[in-house]
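Apart from one protein chain that is not included, each protein chain of the complex appears where it belongs.
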Amino acid sequence: MMLKKGFRFDARSCSGCKTCQVACKDKQGHGMTTRFRRVYEISGGAWVQQGASWHQNVFAYHLSMSCNHCDKPICVEVCPSRAMRQNEDGIVTVDENRCLGCGYCAFACPYGAPLLDLSSGVMTKCDLCADLLREGKSPTCVAACPMRALELEDVEDLRQTLGRGAVFPFLQPTLTEPNWYVALHPDSDRAADGQARIANREEVEPK
Amino acid sequence: MTDSKSPARRIRVGCPAHNCGGRCLLIAHVENDRITRLETDDRPDVVEAPQLRACARGRSYLRRQYHPDRLTHPLRRVGLRGEGRFERISWDEALDFAANELRRVRDTYGHGALLIPYGTGSYNQTGGSGVARRLLNLFGGCLGIYNSYSWGATNIATPTVFGTLTTGNQRQDWLNSKYILMWGWNPAEMRDGTNSDFFVVVCIDPRHTPSVASLADEWVPIRPGTDVAMMSAMAYVMIEEGLVDRAFVRAACVGFDESQMPVPGAESYEDYILGRRDGVRKTPQWAEAITAVPSETIARIGREYATTKPGVLYQGYGMQRRAYGEQVVRAGCVLAAITGNVGIPGGWASGLAEQAPDGGGLWNVLPQGENPFKAQIPCFLWTEAVLRGHSMTAADGVIGAEGLTSDVKLIYCVASNMIVNQHADLNRSVAILKDEKLVETIIVQDNFLTPSGRFADLVLPACTQFETFGVGDGWKYGDEVILMPQLVPPLGETKSDYRICAEIAQRLGIGELYTEGRDERGWVEHLLGVYRERRFPDLPSLDELLESNVGVWARAVTRPAVAFADFRADPQAHPLDTPSGKIEIFSKQLYDMERPDEIPAVPKHITEWESPFGKEAQRFPLQVIGHHTLHRVHSTHDNNDWLGEAFPQRVTMSPVDAAARGICDGDLVKVWNDRGATILPCRLTPRIMPGVIDIPQGAWWSPDKQGVDRRGSVNVLTSHRHTPLAFGSAQHTIMAQAARYEDER
Partner (left out) sequence: MGTSVVSNILALVSVPWLEHAFFRKASATTALLACLGLAVSLLHLRRPLRAARALSNLASSWLSREIFCCLAFALCSLASAGSWHWGIGSNAARLALDSLCAFWGLSLLVCMVWAYRLRTVPCWNTWRTPAAFCLTAAVLGSMMTRILASLETSAAPLWTSLASALLVALLLVFATALHGRATAAWRAAAALFTLVGPLLPLLTSSSSCATCAPAFLGLCLAAVAELRDREKFYAIRDENP
């Protein structure tokens, strides 16, 4: 069963304010270091001085990233204990009673979604705020976005209008078919050409 | 307050009011007298009354609320001042000490020796420095302060052009604009922004800010402190190419050219721009050498702004916290005027921009009473009042009296980290405070032992805004009233700011006078009445608001008000509150001050007292700016670990400057000038202009054994020299040097 509603992300509007990240931590009751949602800062460009003036072609955009509850979730495919599973509604969750804490799903996931919970010794991940969805509400990150850059919308429509997110620094979405549909920032092309780098690596990588 | 087995409740509550520039709504989950979770506004989200979605600071508030370092009981200093050694004392001892010291200092030196410094750690109407001001006013008065650290120059300069601070259209009107120049304005880190495909947004800023990334079509990096040069060159292009709205200038302005001079023969704006008196034509080429912005860009932006109408030139406030901050405010207002963008939908007059039609938010609704002691100093000059108060006069910005009668001898610092962390030239402030012969008593009242708290003789632990009743409005855009019902009991022995002041009042024999028989909730009920009377006649009562659990009461803005619309329609019938009744491109008031070099009558580019063009640049070649980071609200939240994780404190530097110094990304970097030094990690990024480095302001000063700050507290570098007209903060005008730092360990 596939997800009915997926993330619509507007990379043109995201300011990198990380409210989604922090609101998620509050919802999940996380301490430090665990971040189901992280915000990548991608930047590039250079400066040239000509006489008295500086010329530049600097650009930057931000990407808010969490589990995308892929239609072909590789974490589910590779999990040796079948603790990682895709539910009836398409949401990918960890069965905490089965997980060995081997971390292989984290190695496999191109989006850094599964994280090791040091206190329980098992993997943990975003469940799309399934409890809120049942109450007819939006996931916490979506309801939090001050820029209205993150929405949860019907995947049928999103597939027609936007397509799955194919944007630097992430892999081709054909690999796992993430439910992350992206309105691209105009400078994404330049990043794809190798002109950009992740500027805030220590803020997004698991610790 | 609640049964210990009560089920979880969801209570809508205003986000604790610090001075962030916004007011948002939270939904607190309260269970067994503990807040367990914070959601945000869930009302329908429409342009007319948008959801007030809290930012990362609001959403991480529980890390502050339940921080292990919260003060829980009163403390009295035992070591040397500033050493940070305290002993626990009882509330009775603490309040007696406070009351006795207030009496002693008043009796010895008079009311002018008492000072409540500027501080915005609690902008809640029933808390913060406002309640302390009410106390001292009823006590017989204290040295007054006026103006603001945030927008000192704008506050004074805007009325010299427009006669008012209410120069902003309601924000929904931005959607009517076709061209928006965000000049040093960074709402993505400051407060609510806008975004649309229907207009062009150009961001002029030395930093490629989050606002540039998310809102702008173009980024124009500019050397800090040179904005007036670019604005002047834009005016030059407009004049040369016939793009000035001559009809509007003739009808509504004075001082543009010789035909409309309030002082015949004085230098008009056009004279200045065309170099008729000083021989320097303010061409884009001239400006390029100063601003580092390519001349063709300057000319193009000038043309675009003058021809793509209606247009907004929105001025951020950072660029007026600089050496001649008044000039950039006036220059921006003049550009708005000569392009005819004043008083029209989609236009913008610039300046301070309080919201039309009535000025927007009410800053203080809690009655503070009248201060019987009439003398006031500019808030930025409090260290001068400590060192030489008795000799301060109008020349030092004293108003309300000819001069001061004494130095400041007692500081009562409420929800304020100003006396150490946030004031300019931190090391100087610290030296002043350490001398116990100068300020004899320092009382600090706060949630945490801040760097200012470390210098206190008495520390009074205040509860947070979640632990008492409060109310606020929509800040500058005040179309809302936001209720803050008490959610949980005060932590430990903490008390609300109001309660502490009320108990001091009782000891001073003015208890009844102070409280008028009200507790915090009683005051909120009373203050809702004030809002009802002055802005929102339909505002429900407190009981109704609590019952409905709405948290926020909003008035939808369906037809956004436009500042100066009346004046625009008929300048004769609706004159401005300026001496001429018109927009004063040339100000006779300023002309009469006879200080043309620092306070010219028309806005001019003036080279700053510390700049890349002076000889100081040989030793200190880098300009330092200290932007407002999402990590903090000024210094509030510095100890919030989630925010520290999200926004690590770093000095931002261009790879160009780093390469010249052998600095790699992530290195520890020492930044210093003659006033101080700080050591912190760096972030190399092309998103800042070469020659400029940025240390986000507000980090808590953390000296090591050698006294060198290790946290990146930018005020160890800043200068306490004030702007010439407004006596305002010029803390962004700093030159410094930077080098890779090798730890001795």
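For the reader, a short list of remarks on this structure follows.
Order of writing sets the labels: A and B. Residues in every chain begin at 1.
The rule is simple: contacts are C-beta pairs under 8 Å (C-beta built on N, C-alpha and C of every residue); 3 or more make two chains touch, one makes a residue touch a chain.
These figures come from a predicted structure and were not determined experimentally.
Contacts of the undrawn chain with the visible chains, over the full complex, involve A. Only one residue in the set A:Gln86, A:Thr176 or A:Asn200 touches the chain that does not appear here, and it is A:Thr176. Of the candidate positions A:Leu3, A:Cys17, A:Val39 or A:Ile74, contact with the unshown chain belongs to A:Ile74.
Residues 74, 77-83, 98-104, 107-110, 116, 121-122, 169-171, 175-176, 197-198, 201 are the ones on subunit A that touch the missing chain.
In this text, only the chains that are shown with their structure count from here on.
Chain geometry summary: the mean Cα position of subunit A and that of subunit B are 35 Å apart.
Listing the residues of subunit A that touch subunit B in their complex gives 12-19, 21-23, 25-27, 29, 32-33, 35, 43-47, 49-56, 58, 60-62, 137, 140, 143-149, 185, 199, 202-203. Against subunit A, in their complex, subunit B makes its touches with residues 36-40, 42, 45, 53-56, 59-60, 62, 188-189, 192-193, 195, 208, 210-215, 219, 221, 288-289, 292-295, 630, 641-643, 645-648, 654, 656, 666, 683, 685-687, 689-690.
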